[in-house]
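Working notes for the structure below.
For chain A:
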Amino acid sequence: MSESPPILALERVSMAFGAVRALQDVSIDLRGGEIHALAGENGAGKSTLVKILAGVHRPDEGQVLLDGSPRDFRGPGDAQHAGVAVIYQEPTLFPDLSVAENIFMGRQPRAGLGRIDRRALRAQTAALFERLGVSLDPDRPARGLSIADQQIVEIAKALSRDARVLVMDEPTAALSGNEVARLFTVARTLREQGCALLFISHRLEEIFELCQRVTTLRDGRLIATEELQGITPDDLVQRMVGRELDTLYPKQDTTVGEAVLKVERLTREGVFTDVSFEVRTGEIVALAGLVGAGRSEVVRAVFGVDRYDAGSVTVGGRRLPGGSPTAAMSAGIALVPEDRRQQGLVMDGSIERNIGLTTLRALRRGPLVSRRAERDRAADWAIRLQLKYARLSDAVGVLSGGNQQKVVLAKWLSTEPTVLIVDEPTRGIDVGTKAEVHRLLSELAADGLAVLMISSDLPEVLGMADRVLVMYEGRLAAEIPRDEATEETVVAAATGRNRREAA
Partner candidate 1 sequence: GGTTKKSSSGDNGAAATSGAKANPNAPIKKGLKVAFLPKQVNNPYETIVDKAGIAGAKEYGGTAKEVGPSDASASSQISYLNTLIQQQQDAILIAANDPNAVCGPLKQAMSRKIAVVTYDSDAAKECRDVFINQASSEEIGRSEIKVISDLIGGKGKIAILSATANATNQNTWIGFMKDELKKPEYAGIQLVKVAYGDDDDQKSFQQTQGLLQAYPDLKGIIAPTTVGIAAAARYVSASKYKGKVQVSGLGTPNQMRKFVKDGTVSKFELWNPGDLGYLASYAAAALASGQITGAQGEKFKAGRLGERTIGADGEVILGPPTVFDKNNIDNFHF
Partner candidate 2 sequence: MAPDAPVKTSSPGALPNPVTRLVRWDVIVTALLIVVFAGGALGTPDFATSDNLSFALDDLSEIALIALPMTLLVVAAEVDLSVASVLGLSSALLGALWDAGWAIETIIPLLIIVGAIAGLVNGLLVTRLGLPSLAVTIGTLTLYRGLAYVVLGTKAVAQFPQNYADLATKTVPGTPIPYPFALFIVAAIVTAVVLHATGAGRAIFATGAQEEAAFFAGIRVKRIKLLLFVVSGVVSAFAGAIYTLRYGSARADNGLGLELAVIAAVLLGGVDFDGGRGTLGGVVAGVLLIGLLRNLLMLRDVATEIQSIVTGLLLIVSVLTPRIIAGVREARRHPRGSISASSQ
C-alpha cells in the first residue's frame, strides 16, 4: 500500500502571517488507500496546512504536488476541481439556505435548461444522511442547527464530492461516540476505494483507531512522519509536546461542601422538561448525554441567556431572576459556552479586550478602564493557560482554534466565579493543554469552586466528574456517582435504555 505514489503532497512548504511563522519547511504526502493523521498542539499549524491543501492559502515557499507534479491552487475552487474535499475545523454553512442546498452549493444536480433539479437534490441529500446514519430534514434551513449537526452537514458536504482526497480538520470534536463510529466506517470505506484521507484530531485514541501513518508538527515545524504501528500514544504525545505528560485526568480529592447551585423543575417548553439537580462546592458534576439531548439548553437557561417557562434557579440560597446573564454573573456564575466563535468571543476584538470583557468593573480605575490592568490580567492568564499568541493586541480571530478556546476559558475564570459552568471546555484543545485545563478545573474545585461540566468526551466525563448527570431527550435520565460511573452505565442512560431508573 505504501508503494503507491502520493495523490497529493506538500513539499518544503512555509507560510507566515505577519510575524507568526505558522509553517516552516513542512512536507507531507497523502497516498491513496491510506488514512494519514496529522497531530500537533494547538497552533502547531495543522489548520494552516489544511488550508494550503484546500487552496485557501498559497504558501510563501514550497509547492503543492498533485499526482507528482506541481500545482498552483489559486483558490478553493481549484482544489475542489482537482478532487480535494475538505472538512474545515469550523463549520462553514449558509444559515439561510436549506441543508440540502448547503451540501450541494455550486454543484447542484441539474434539470433541463440548467435549472436546479430539486427532487434529485433532496433525494441525494437524504441518501447521504442515510449513509451517515442521521435523520436530518434536507429541507430545513441550516440556521439553528447545533454544532454537532453542523459538523454532520459538513461531513456530508465533503462526502458528496466523491473526492480522491478527503481532508478532515477535527471532524469529531463536536461529535459523540455513535456519530464518530459512523464517520469512521465511512472513512474506511473510502480508504478501501483508494481515496487518500487526512485526519486531524486531538483525541489520540481516534488517531490510533483509524489511521495508518501520522505526521507530527510542533511550532510549525515537521517533527516526524511515521507508521502508527509501532509507536505508543505516549510516543506521539512526546513528539507533539516535546516532553512527557504525567496524566490526562489529574483528579484531586476534595471535600464536598454544601449546595451552591440549585436547579429545580426547570422547564423550557419543547426543549427540556422538569430538570432538577444541584451542584455543591468543591464538586465537579458532569452533564452527559448524546448530542441534542438538551444539555447546552439547560445551562443556557440557568445562566439566563435563554428564558425558561417554569422552575427556578438558586445560587447560594438566592433565587435568580430568569433571562439575565448579568444577574447570573453577579451571583457568581460563569458560563463557558459551547460555540466559542459566536458566543464566546468577539472575533474582531483583541485578546486582552476579550479577556477583560467579563471583568470591566474590576478593571476600573475611577470611571475609566485601566489599560494596564487589562493587559496585566490578560498576560497573566495567557501564561497560566499556555496561550500561543504573537501580541495581546492581536485579534482573537487569528488564533488557532484551541488557543481561542483558551481565551474563552481565561475570560471566564478571571471572573473568579463560585459556580463555573463549562460547555465542552476542551473541544479542540490539544492533549497537553487538556491536561492543563483538567488540572485547573480540579484545583479550582479543590479550592471550593462548584463546577458543572458538559462534555461529549466520555473518558473526560469519567475521569473528572464526582457525579455524572445524564440527559436523554430533554429530561434528566440518571444520576450516577463517580464510583458507579462506567462507560456502560452512562451510555445506557444516555441512550434511554434505563428509562425505569430515571423516573
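Everything below uses one rule, namely that a contact is a pair of C-beta atoms (placed from the backbone, for glycine too) under 8 Å apart; a residue touches a chain by one contact, two chains touch by 3 or more; residues count from 1.
In picking the candidates, the idea was that all candidates are chains of the complex that A comes from, given by their letters.
None of these values were measured; they are calculated from a predicted model.
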Complex member in contact with chain A (any copy), out of 1 or 2: 2
Contact set on chain A toward candidate 2 in their complex: 15-19, 56-61, 74-75, 90-95, 142-145, 147, 150, 305, 325-326, 328-329, 335, 337, 339, 341-349, 353, 356-358, 360-361, 363-364, 367-369, 391, 394-395, 397-398, 411
